[in-house]
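Only one protein chain is missing; all other protein chains are in place.
Naming follows writing order (A, B and C), and every chain is counted from residue 1.
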Amino acid sequence: MEYVIIVIGAVLIKNILLAEYLGCCPFMGTSKKMNTAVGMGLAVIFVLTAATAVTYPIHHYIFTRFGLEYLQTITFILVIAALVQFVEMFLKKAIPALYQSLGIFLPLITTNCAVLGVAILCIRRDYSFVESIVFAFSSAAGFTLALVLLAGIRERLIIADVPKPLQGTAIGLITGGLMALAFFGFSGVDGSLNALMQQ
Amino acid sequence: MKEIIQMIVVLSLISGVCALALSGFRAATAERIEDQVLQNVQGPKVKLVLDKAENDIINDRKTISVNGEDVLLFVGKKGTETWAIAYESKGGGFGGDIKVMVGYDIGNDTLTGIQVISHKETPGIGSKIAEDQFTKSFKGLTTSTRFKTKPEGGDVDAISGATYSARGVCEAIRNSVEIYPQVKKQMQAQ
Amino acid sequence: MKAADLTVSTGSHWHSGARITDFSYNTLLALVPAIAMGLYHYGISAAGVIGTAVASAMIAEAAMQKLLGKPVTIADGSAAVSGLLLALLLPANTPAYMVVVAAFIGIAIGKQCFGGLGANPLSPALVGWAVLRITKPWVGYLDFDLALINYDLGFSMQYPLAVLKASGASGLHDFNTWNLFLGNQTGGIGASAIVCVLGGGLYMVARGLVRWEIPLCFLLGVFIASSLFRLVDSAAYAGPLFHIVTGNVMIGAFFLSTDNSSAPINRWGMVAFGLFCGMITVVLRVWSVYPDGVVFACLLMSLFVPLLDKLRASPIIVRPATIQITKEARREGASS
Partner (left out) sequence: MSVFKEFTKGLWQELPPFRLVLGLCPVLAVTKSATNGLGMGLAVIFVLTWSNILVSALRKVIPRKVRIASYIVIIATFVVIVEMATQAFFYPVYEALGIFIPLIVVNCVILGRAEAFASKNGVIASALDGLGIGAGFTMSLVVLGGLRELIGAGTLFDVEIMSAAYRSHSFSFMLEAPGAFICLGVLLAIMNAVSAPSSS
């Protein structure tokens, strides 16, 4: 049940993109076409979960033990970059079909702040290992959901008469704002579920 | 081959120099950072717990060892005389550990107050443990009080809907009271 | 194929500018009974809110179109409809500045930025309302119990959904379902006039201006979700009939969720859209911080409309890459 609350929280209530502002660049950059959005979303789910699974033990078994917490940022980003390289090589060799569809997004993910952001959030929120993995996966799923919804809307805007200054990123941001507005409807749901569980 | 060696050497050199620079900077700022965290995170709470102290509580802190564990002790003074002490302890809440700062008047062994330093309870429900209405009820209780909620057979009023969270606070206080005699003894020995 | 005859019946109303006017004015006509009941209950201040909302929505539309160098089309009545729907959701004495801000943001940001009528992904009226709802210092004015404190209309002056939120289904014995259905409840100016809204909605359906699938499935969704909750614990959760005759469900089913450009265009899309709107409404009523979830449910499901339209290939939407953007094509695509 507490995992359900983490999932609902990360996908609907505190959506990583629409409420925590993580991963806005790819949100704008890869939401023009549905195919791109789906590809980016899947790649993020994959890398984000894997990255958290790697950075969590590094922090809890090496850094806290030797008092090296200040190296968190620099190590995490290097680990993520290396992980992305590794995933890329592995996919190329092992699952070429998947590489074909995800490959081009992988290099972009290193600088997707959602990946590093979630890895750091897991540490700051004191999650356990399983909680971290659940949180990472559902954050990435929430990112993908938002990205796909935005792509759906932006594909339609191609045939709409959007005023010239607003075309491109501007209307993308405004649409993102309206999406964030709609997601506000879920506020309080996590609290109610938590209360249900406490009874 | 030469290229690979160059790559490795350059990358290692850069990383090495950066790591060195960072640990140097870390050494230079560590003390100040610790001080800032105390001032900004625990400081305000400690000042509430030891509200009648006249000294600079954060500066007059000391570390003592109880049962092999370090305890960070804040000392409140009236004039030059030590009036009260406060230290942190924790208990298990509903969402995770609840950290509580408990203050003791060492003259008559009563609680000068408690403050919740950090918790992960449900906002709006369990989070009520951090509100004044709940924390004030501990002020002035003696250390011999049964720090359990009433349904558990203790003396503390629980909060409706936040039973677990209130129990967590009580547990933290029990843990704190348990080592209080030793802390007090060490304090007076110094 | 089914999809084919679907477009035959809706197409004739969505294709030309003249028919947009038709749609708007018929909507205004259908809402007259609800407006009348609102005026009867709340008097001059309700008229003030409605007037302010309609006027500022039309001014916002005209101003944005002037600014963007487009022909001004406020005569088609679509901005007036948005303004009116917004007003009908608000308490009778909402401060004018709130109404103006909501109408301006709804029309300017929610509609004109996207290219005007038909291109907006969300309904302008709902965007405006939601903006007010999340602006914390203003929320007090949207709380019906506080806002309508000076009225005594001869029935319980407590907002039924607020009572449900505060004390569960056991606190509802003051409310009589039939009375609630007749509109004897506090709430939005027009939204609470349940029977009038239903009548207007049926008129729209009968005229073929609103497809029956969305309203029916919306109510069905509310029914299903609230029945499920009821099964779990009948003391805590209200029954389906209570949910259907309170708050914004009726106006949501017939007027809010059926906004032309933010609802799906084929039958299965409409069915899924309606069902989910209804079910999310109940979930939000039960678990979210808001007493009523209709507006947010409609907004959320509108985001899914482009995906729902992919459920079955639609004869109206053509792949963007291959489309010739002629005037007709744009209008077809836009109104879908």
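Just so it is clear, a residue touches a chain if its C-beta (ideal position, glycine included) is under 8 Å from a C-beta of that chain, and two chains touch if they have at least 3 such contacts.
Model, not experiment: these values are computed from the prediction.
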| item | value |
| --- | --- |
| Chains still shown that are in contact with the chain withheld from the display | A, B, C |
| Selected residue (touches chain absent from view) among A:18, A:83, A:159 or A:189 | A:18 |
| Residue touching the undisplayed chain, where the options are A:53, A:81 or A:98 | A:81 |
| Omitted-chain contact residue, chosen from B:26, B:47 or B:139 | B:26 |
| Sites on subunit A contacted by the missing partner chain, in the whole complex | 18-25, 27-29, 70-74, 77-78, 81, 110-113, 115-117, 120-121, 124, 163-166, 169-174, 176-178, 180-181, 184 |
| Subunit C residues that touch the omitted chain in the full complex | 101, 109, 113, 131, 134-138 |
| Residues belonging to subunit B that touch the chain removed from view | 3, 6-7, 10-11, 14-15, 18, 21-22, 25-26, 29, 32-33, 36-37, 39-40 |
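Just so it is clear, only the chains that are shown with their structure count from here on.
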| item | value |
| --- | --- |
| Between subunit B and subunit A, distance of the C-alpha-averaged centres to the nearest whole Å | 34 |
| Distance from subunit C to subunit B - Cα centre to Cα centre, in angstrom | 51 |
| Residue numbers of subunit A (touch at least two other chains) | 191 |
| Touching two or more other chains - residues of subunit C | none |
| Residues of subunit A touching subunit B in the complex | 70-71, 74, 125-126, 190-191, 194-195, 198-199 |
| Subunit C partner contacts - residues on subunit A that touch it in the complex | 148-149, 152-153, 155-163, 166, 171, 174-175, 177-179, 181-189, 191-193 |
| Of all residues in subunit C, those that touch subunit A in their complex | 68, 109-110, 112-116, 118-119, 121-122, 127, 130-131, 133-134, 280, 283-284, 286-290, 293, 295-297, 299-300, 302-307, 320, 323, 325, 329-330, 333-334 |
